[in-house]
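One structure follows; several queries about it will come next.
Subset of chains shown; positions unchanged.
Per-chain numbering from 1; labels A and B assigned in written order.
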């Protein structure tokens, strides 16, 4: 299975053109659009979100990840094999947490170039053909080479990394790293843990372990983002009792 | 074929994660995203919309319906077989009209539980695996049991149940239940019937039988919702001559 993780948005021809390349090159491989509204041009928060979602990948799966503000510049195109899942995209930290958390990691630079490479759409022209090849078991055009690493990035990111359409605000903190009596601080507000929406009163913001394993700030029947004042990048404090 | 009908929105990872489960469990079954912007947290209007769209299901098809404000509470997960189409989702009335209008109905509670069940995402963890199983002809983990019924809900709902991006406002009234000279009243405005957009003057709101068989309030080259003042939940009156 090939999973798409991009900041392309759902509008316009971008996702469709990339999907067409994948379906053409690997018609027997299912393609799933995991998300198209990853933090735009922001590989750092995107990396924490990507890694949480990648927990559900299975052996041989490929995640095609494109959050790529440097497209057209000198940043390298790479592939990463992490515990026998593949990740394809730009060498800008998007796969830093995947690489850091995996038991067995191998980095590759994509040496192959298509006959036509647009300056602005490597997702379609470069990454998609490589992702299709990897999903079919090939490793053509890859050259073993160390990824650029980002050792100063934390293991968990105490920031909002995504706000969904209902105003639920995901942090870059793994919920399993927090005791249940931890209090989160965000935008001047104290947020205690609740197991799920139905356990709190309407309008009361709280935090809980979301379905991707991240600590998420939510409110019942209300937008926590609007209520508390949260957006991608808002800092989150953690108070341990 | 598996049809998705949810209020998840198209953004975020929710649809993609659910699709990944379906494609993994039933790779040979096509999955179609019927709509992801069903009335949010509102099973009652959603039920009328779902039932209209479900007219196009064929024998053996499965509709995975998730409009589920009670996720994480005690509401039961259910499956409904209605005239040999399957419906999977929460027991909150979402399938009330499907059940009411079908000639042969059987209700089931989903007794099966996955090894990992998140508190907030039963669409992915519980309903999708069951939908995939049903689409392949299995009925594992289902226990015959009566659905919760909603006898006070009307057979047709005289309210707006959906407004599309062009401002066309669908009611919960089956067009076939209305004579062509019926007048609809909404937000203080009288709306007469026209067969289609090209039969009226630009800017004139009217009602017509839409492509799902519902009475829909529309305007040529304009947003009927903006023009008349309509949103999900707006009451609609019916004047029969």
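Some observations on this one:
Operating definition for what follows: a contact is a pair of C-beta atoms (placed from the backbone, for glycine too) under 8 Å apart; a residue touches a chain by one contact, two chains touch by 3 or more.
It should be emphasised that the depicted structure is a prediction, and the values quoted were computed from it without experimental measurement.
Shown are 2 identical chains; the number of copies across the whole complex in this structure file is 3.
The definition used in the following text is that only the chains that are shown with their structure count from here on.
Here the C-alpha atoms of subunit A line up with those of subunit B after a rotation of 120°, rounded in steps of 5. The distance from the centre of subunit A to the centre of subunit B, each centre being the mean of the chain's C-alpha atoms, comes to 31 Å. Residues 1, 3-4, 10, 30, 32-37, 53, 56, 58, 162, 164-166, 195-199, 208-212, 221 of subunit A are the ones that touch subunit B when the two sit in their complex.
Residue ranges of subunit B in contact with subunit A, taken from their complex: 9-17, 19-20, 23-24, 27, 40-41, 69-73, 118-121, 124-125.
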